[in-house]
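This structure is in structure tokens; I'll ask about it shortly.
Yeah, one chain of the complex is gone here, protein chain that is, but the others are all in their spots.
And then chain A:
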């Protein structure tokens, strides 16, 4: 079975972004970029499926600017066999990405697509579900356990209040949650090997997809800031403040 793993290049998890003074967006010039953490979990899971013999080939896909090649190289250093970059400088919204991925799925015919539940930049949590809908495939979002069983995949999902287990007919789309696995450290020899793996570049036009954004961002602003309060010296003062000042207990 072939596994397709879409990966997104995002502002690194540890960077606190700043809103641009003209309110057109956030400033990402000279900011560290990394693979979306949930996508890293997806690449790791695909790699484990391959190591267990449940997957034969892992194809990593990224949609975006030329620098997404670095993200694909990271995916290949973890364990992806090859990469495809759908290269464009245009703003890509989740529906457009889902359409690009559908076009690649039609071409590559994977048995499973596994990707992060959400990207930590736009926090949309849409692409996996949209792709499943466009393909008319079943989906299991927020996976904490994935087991391929013949022509089905059993997925345990993180839901409100606990866990839920579904069995999906393959082909299917799975999105990853935090506890699915802990991605391995990428070693130098694997980084070197990844540089030699095949990486193909295509344009959205060549896939016949119109990526024009559907949502127009009118402005991006700072959220109302919360200022620090007081440091209390002891528990007694804290209780007194909560009872008599804040009146919340």
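One rule holds for everything that comes next: a contact is a pair of C-beta atoms (placed from the backbone, for glycine too) under 8 Å apart; a residue touches a chain by one contact, two chains touch by 3 or more; residues count from 1.
Going forward, contacts and distances are computed from a predicted model.
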| request: Write down which listed name, "NADH-quinone oxidoreductase subunit NuoF", "K+/H+ antiporter subunit F", "FAD-binding protein" or "ABC transporter permease", is the UniProt protein name of the chain that is not shown. | output: "FAD-binding protein"
| note | Given A:56, A:192 or A:238, the residue that touches the chain left out of view is A:238
| task | Extract the touching residues of chain A with respect to the undisplayed chain. | result | 11, 13, 16-17, 19, 26, 38, 93-95, 98, 117-118, 120-134, 137-142, 144, 154, 158-169, 172, 177-179, 213-223, 226, 228-232, 234-236, 238-239, 241-242, 246, 248-249
